[in-house]
Structures are given as structure tokens and as C-alpha cells.
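Everything on this sheet refers to the single structure shown next.
Excluded from the complex is one protein chain; the other protein chains are retained at their positions.
Labels for the chains are A, B and C, by order of writing; each one numbers its residues from 1.
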Amino acid sequence: MAELTAVVGIGQTKYQSKHLDHSMPSLVRVAAEKALADADCTWADIDAVILGKAPDMFEGVMMPELWLNDAIGGAYKPMLRVHTAGSVGGSTGIVAASMVQSGIHERVLCVAFEKQSESNATWALSISMPFSLASVAGAGGYFAPLVRGYMRRSGAPEDTGIRVAVKDRQNALKNPLAHLQLEDISFDMVANSPMLWDPIRYLETCPSSDGACAMVMESEALASKRSNKVAWIHATEMRSEPTQFSGRDQVMPQATLDNSKALYKKAGITNPRKELDCAEIYVPFSWFEPMWMEGMRIAPINEGWKMTYEGATALDGDFPVNMSGGVLSSNPIGASGLIRFAEAARQVRGIADAHQVDGAKKALGHAYGGGSQYFSTWIVSSEKP
Amino acid sequence: MSEPSLTAPHQLSYTYKRSLGPVFSKFFTALRDRKVLGMKRRDGTVLMPPKEYDPDTGESLDEMVELADAGVVTSWVWVPKPRRQQPLTQPFAYALVQLDGADTAFLHAVDAGSEDKMSTGMRVKMRWADETIGAITDFVFVPAE
Amino acid sequence: MRDVAVVGFTQSPSLRRETDRNEVEILIPVIQELRAQTGITNDEVDFVCSGSSDYLAGSSFAFISGLDAVGAWPPICESHVEMDGAWALYEAWVKIQMGYADVALVYGFGKPSMGDVPLTMALQLDPYMMMPLWPDAISVAALQARMGLDAGIYSERDMAERAVRDRGNAKSSDVAQVKGDFTVDGILADPYIANPLRKHDCAPISDGASAMIIATADVANRLQDRPAWIRGFEHICEPMDFGVRDLNASRSTEIAAEKAGVRSDKIDVAELSAPFTHQQILIERALGLDDATNINPSGGALAGNPIMAVGLSRIGEAAKRVWDGSADRAVAHATSGPCLQQNLVCLLEGN
Partner (left out) sequence: MSDDKNDPVEIFRGHVELDYQYTAGVSASRFLRAVEQGKFLGQKCPVDGRVYFPSRGSCPMHAVPFGDDSTVELPDKGTVVTYSIVRVPSENIPLELPYITVQVLIDGADTALGHVLDANLDDVRMGMRVQAKWKPKSEWTTSMANIEYFVPIDEPDADYETYKEHI
């Protein structure tokens, strides 16, 4: 059965709209070198590399892992390229973990990145195909109707999304790596920002970022010898369902409910709200915080908004969410899921600096993608299971 | 199946803005100024094209050295009917060229006029575009003799 | 390591141009046939993994539609690699090794006829130094072929022999695209398409899909008299730059073969997915194959090349020879990237 595996090194670039100071290879190397340094390793210590990113059309390169492989020390080593839409960062972390959990490798490096400044994400996400009518403008165009569906069925107050946005942007001020740093962020500022895809306002949406995130994972035999804190992987899980089928609940997809149920079972968790100390959840539009609180079974169905409203998800709340500022503050799409996983690991290692949750021992990392149809999650802890 | 599937042309067309970072910026700035820079590895050998790191070991590199604008063809292939995206409209060769002063060959185009002018081991030199912009397409090779 | 075997394999015919069906419509009968062949239903499958490429399809997220062909309901544990299905199989095998799954379904699919594949493949190259020159895949392969000829690694006659062998073998295949009786002298009399490559030195471009089920021992022994046990499974990637690696050998295949234990005993059957004749020779050498091995009994990639499925299909074709008893040890190979940059080796045994 699965070998116990730990995150022993984490590296991230600063997230920003244009990393003109980097080529793609040098961007991924910044994150990878930081992860190696954190793990006190060299390139030669790595057995295999996993690279994740979202569609190749973002950068206009087909299978960029082929020429990026040696940039992350992968020459003459095994290399895999993961692509599971928006959840890809999470999936990349899960695939990397499985390389160690299977007993095949001792130490693996995974890197996920996006360099969205090379193109225009809305263009790449809405390439119009023959015979169809182009009307869905990017991810916001796709998700706004689902947000409206959630508002209708939950009866959530209309300012819930604004409150999430303010909270995440306040958290981002404590994370120097976060892309958006809005010093004067306020409720009114978000409320008065323009409606883009009604009911989603400008400041309730994620930015488009350049950036990379990397992690080094190790077998128990190696990680146990370390003197510094590592993040033990207690469980990983993935679920997918088709884009469209009759009776598909796109607001609360079965895949997320199944995913969270299986994840907690593996991790031995019966009350996630109580047993988890914090979570990094994939929230590209503010309303997805309450939606995924329900999807991850942390809040009862139609009551996720109450956690936001009561301040439970704030940095000083009883269940902090997106302490790093989340996807709302930094969104290099292909890396965003891995950042969630990495930030969860930082929390339980106690190295999250100014956005550290005091005494965090167990944390959830989450990513989703496609038409709310791909889910990848993990639970990490400062303690072995 | 009564009728064949509907079919229609579909084009992907986009101009990507590739930021270069310090090493590639130095290389492409030099190209614009009609100079070629290679990257020195720790063992003294020189990579062309330059890389920000050693491809075998992953270690960072930053010592760039100027190379000659001429070299030797180590392999080649003739392209009788160039596609519109390719660097020359008339028939040409893709070749691996090892520049004098470099230890690695790199892929580029040779405007040789005809296939019988091409051979492995032949000398080629760079012919610069009238206007150089800082791109790998700022030059093509031509036979040196 | 857990004992894991290939227990089911299906593939569509390799067609130069699938005029009517889209990717999902190509994939559906392949998956349906796989279910019929194995009797395995969705609720017995613990993990699904697929391989495909957005740039072949000309749209982002092209792989998502593949879920429709699997019937991902109730929701499934699933992942995707932007690689040939052979690497999707590797990920699935890893998931079984770690105990996450006992039965996995894997598929690869592509419809390259929609685009100009040799040109599309230029997008795989370094976007700063190579891609702006748009070297098409056939030209790039020809650069490698000439280098080997100049170095005396092989001759044009050696290359033609591979074409004759594989297209002759393919006569027994009901999915092959290019098959028939050819002679070496006949092929050598053909004109070059990219000197030193002739038409017969190049794999065809094929639309197609393949699918496979692998499983642990209890399921494998229930389904097959002779399961094709995966005894070695390795893959290695080289740097891309043509100047920094040996194009006259396949170092990555050598390393993968060594780790997979390929050379420890005689190989009865080999299925290779190198898409050019000179690359077949380089892979044969890297795997240490000789006349004792029946190479490409299906015709290999030179007879049918469903891009993104061709590597997975090689593993399936090798497994078939283990199932029917014609091989005790079989090796399958998959490749990706220009000039054999990344290679995968899968060793299958009947015992």
C-alpha cells in the first residue's frame, strides 16, 4: 500500500501580471531552485520531474515540458506532463506524490507554471470553432450563470461575494508573493467595482498572472531524517465528471461531493470543519468560496455563505480559507492548483510567515477545473498519520 | 451514414509576446547588433544556442562569449517546397551548424540555391537581414565559399 | 511491486483521414469493444487516465470530450497527460502500485488529419531558438537520419529493410494503414521526400484511438489464461537541443531498457513506435535486439501511426502476443519529442 510521503521543499515565484524579467525556462527555474534550496537538495538528488500547466495555447507551445525538462533538472530522468484543465496544478501535485507513494522513486520534483502574459487567456479559453456561436467570454462568462444559480438556491445575501473578495485581498497584503496588493481594499471598493459578468464584479474576479510553483516530495525514509518540519501527505483524491449531461448539477457537482467524501475517509476525518485547521481552496470568482465550502462538506448545503458572513473563513476565524490571498489574488492558471497544495503544506510546516495560521497542524489543498467538473484535493499534516 | 460530416477551415493565429529574461535578452540584443553569443559551460565548452543553465546538470550559467559568424554544417536536409511559415520562400536547407568557437551545433536555415550545393562538413556563414530586430530569424546561412 | 497485467486492449483502424467521425465518435466504439472484451464495467474501474494533445485538435481542453466516451458517471477518479497514451498507462500503473487502484482504464486518441501535422510539430521545439524557423517534423527527422548515415551507423538499405519488414508484417493486421509487399530495391528506387528520407521511411499520419485495461493479479487471472504481466516500466527524457545529445543513439531508451530489465533475457517480440525507419534502427540497438526477436509483428508505427495513441497501441500489440502464447517476453516502446527525445519502455512477460 501507499508509502508515506512528505513535502520537504516548496518554492514559488512572485506572482505578477508580466514577468518580463524571465523567459519560460528561467521562470520555472526560480520556483524549482527555491524548492530545492528549501529541501537542501541539488538537481542531482531528484529522481523524476513532473510538470503541469494548463492549455498549451496559453503560451503557444506544444508540450513545452519537452524543452523545459532540462531547465528543471530533468535530463535523463523520467518526466510526466499533467494537464487536467484548471485543476492541473492539484493533479500535478497528486501525480508527483504518487511517484513516491508507489515506492518507485525516493525524491520527486514537481513544477507547475503559467506565463499568461505571453498571450491572452480569454482568447485561448474561448477559441471559436466552426459551426458554433461564440458567446461565452472566458471563464467568467462560463461561471457567472452558475454563481447566479447558487445565489438563487442558497438565498445567500448578495454581498457574500464582496466579503470574500475583501477578505482574500486583505490576506494577500500579508503575502509578499501575491499578485494583487490593494492597500486600500474595502467593502465599498469591491461593491463599486464594475460588473463584468453579472453577478460577478471586477474585484470579485481573479487576475491573470505569470508565475511558477514547485515542490519537492520525499519518501518517509528520507523525510523522517530531517530536522525541520515537513508536511506529511495524509490523503489525495481526484474526481471527474462529463461537461454536460441530463440532470447535471453544475452548481454543486456530484464530483466534488464524491471527492470530499473519499478524501476525508482516507484521511480518517469525520468532521472536517473541526479537524482541519485551514484550507487553500480554488476560488477564481469570490462566490466559489461558499460554494466549495459546501462542495468540500465543510459547511452544510446552502449554508457555505454563513461561514463567510460569520467571519469563520478569515485569517483569525475558526476555519481560515485562502490565507495566501488565494486565486483571487494570484492566478497563473496552470500553477494555481499547485499553489493551493503548496500553501496548505506551508501552513502545517509553520513557514507561512505573515499569513500563518497559529498552530496549524492539518490543512486542505483544493483545485477544480473545466466546467466545474475536475476536482483534485489533498490533506497534509505536520504529524504522520 | 447518409451524408459526410460537415467540415470547415479553422485557423489558430496569434502573436505571442515572449519575454526573454536577462540571458536571452543579451543574446537577442547581440543578434540585433549582428553579433552571436554562446554560453560557456563550467568545463569550458560553449553552448550555441546559449542556455540559462547546463542542459545536462541543470546548474545555472551566465558567462557568454562571442562566436564567429561562420561555421560547419554537421547535417542538413533540403526543403524543396517551403511552407509559408518557413524562413525562405525559395527552396532551402535546414541544417545543423556548429559555429566556430562553439562546441554544439544548432538548427538553422541555409540559402544555398540548390540541393547540390549542400554537403556535410561544408562551411557556411551568416547573412544578416537588412533590418535586424533581435530574433533567431535575423539571419540565414549561406555557403561560405 | 504489485503484479499488474494488461488484460484488455482495443484500437480503432488507423486511417489517414477519418472523414466523418469526431474524436469522441472514434473513441466510443473502442471503449465499448474494450468493455465487451473484458466484461469490466465502470464500477469495477478504479482509475482512468488518458493521453491527447490540444494542438492536434486545434482547440484548448480537447481532452475533456473524451470523458463522454468513458461514461464518467457516477464521477470517476481520472487524470490526463498531454502525452501519448503510453505515459497515461504509466501513471495508471503507478496508481496501482501505490494501492490507489486495482483496475485501471487507459486511452489515447487523436485526429491529426485536421491539421498539417509535420508543421504543427514545430510547436514542440524551443520557442525562442527553433520554433520561429518552423522546421517541420520530417525535416527534423531527416537531419538526424543524415547524421547517422554520415557516421556509418546505418545505410539507406538498412532503413528500407525496416520499411519492407514492417509493412509486410502489417498484412496480418486489420488496423494497419500502410501494408503490403515491398522490396528493398523497389523502395530505394523511390524519390526522396526529404533527402535522405523517402516516403517509406516515414510513418503515416493516422487518425485513431486505442484503449487498455490493466489490473492486479486476481482480476488478471480471472480474465486471461496468460495475462501480460508488466515486469518493467520505465521512461526517460533527454534534453531537447540537438547539439547537446547524441542523435546517433537513443541514450534515454538505453537507460529505460536497463532499468526495466529488458536485456536480462531473450526478447521474443518487440513493438516499436519510432516514426522513421532510421529511428527504428536506433531503438533496436538501444534495446539490444537482434534476429532472435520478432520485431513489429503488427507493423509498428510505420504501418499505422495514430498520434497520441500509437505508443499505447504498441504495448497493446505486445500484450496480444503474450496472451496468445507467441511470446514469453515482449518489449514495447513509445516515443515523444523531436529525434527520439523522450522514450518509454514496457516489458511484458507471460509468467
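Assume a residue touches a chain if its C-beta (ideal position, glycine included) is under 8 Å from a C-beta of that chain, and two chains touch if they have at least 3 such contacts.
Because the structure is predicted, anything quoted here is derived from the model rather than measured.
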Chains in view that touch the one left out, judged over the entire complex
A, B, C
Residue touching the undisplayed chain, where the options are A:A37, A:M195 or A:A221:
A:M195
Given C:P132, C:G168, C:G261 or C:G288, the one touching the chain that is not displayed:
C:P132
At which residues does subunit C meet the chain that is not included here?
18-22, 24-25, 28-29, 31-32, 42, 55, 58, 67-73, 111, 113-116, 119-120, 123, 127-128, 131-132
Contact residues on subunit B toward the hidden chain run 1, 3-20, 24-26, 28-29, 31-32, 85, 133-135
Which residue numbers on subunit A touch the omitted chain?
20, 60, 120, 122-123, 126-138, 140-141, 144-146, 148-149, 152-153, 194-200, 242-251
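To be clear about the criterion, only the chains that are shown with their structure count from here on.
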Could you quickly compare B-C and A-B and let me know which has more C-beta contacts?
B-C
Averaged over CA atoms, how far is the centre of subunit A from the centre of subunit C? Could you give it in whole Å?
33
When the centre of a chain is set as the mean of its C-alpha atoms, what distance in Å lies between subunit A and subunit B?
38
Which residues of subunit C are in contact with two or more other chains?
58, 125-128, 239
On subunit A, where are the residues touching two or more other chains?
23-24, 57, 59-60, 70, 75-76, 127, 129
Can you list the subunit B residues touching subunit A in their complex?
6, 8-10, 12, 14, 16-24, 51-53, 55-60
What does subunit C use to touch subunit B in their complex?
19-22, 58, 114, 116, 119, 122, 125-130, 132-136, 139-140, 142-144, 146-147, 150, 194-195, 197, 239, 241-244
Of all residues in subunit A, those that touch subunit B in their complex
18-27, 29, 33, 43-44, 57, 59-60, 70-73, 75-76, 115, 117-119, 123, 127, 129-131
